[in-house]
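One protein chain omitted, others in place.
Let's turn to subunit A:
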Amino acid sequence: MAEEDIETKIKNYKTAPFDSRFPNQNQTRNCWQNYLDFHRCQKAMTAKGGNVSVCEWYQRVYQSLCPTSWVTDWDEQRAEGTFPGKI
């Protein structure tokens, strides 16, 4: 699985796979972490002038897991500058 290209991985995306960092019933952190990871990746790639499409994996995962109302709230908070996470 480490040999697989990130582009192929994104293309073959079915749903958020099992993440051994979050093995239990409470998946709140899983959703939160992927949301943070996508926006950090996006910020870093944009700053370096790299290809943002490699960050798409995190976006697909958080879209699969997170309730859309949470995502909307967080997007608004980021726009306002009141987002509690560090991006």
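Methods note: contacts are C-beta pairs under 8 Å (C-beta built on N, C-alpha and C of every residue); 3 or more make two chains touch, one makes a residue touch a chain; residues count from 1.
Keep in mind that, in the parts below, contacts and distances are computed from a predicted model.
Select, from "Ribosome biogenesis protein WDR12 homolog", "Two-component response regulator ARR6-like", "DNA-directed RNA polymerase III subunit RPC6" or "Cytochrome c oxidase subunit 2", the UniProt-recorded name of the complex's unshown chain.
"Cytochrome c oxidase subunit 2"
For subunit A, enumerate the residues touching the unshown chain of the complex.
Its contact residues with the unshown chain are 14-18, 23, 25-28, 30-31, 63-69.
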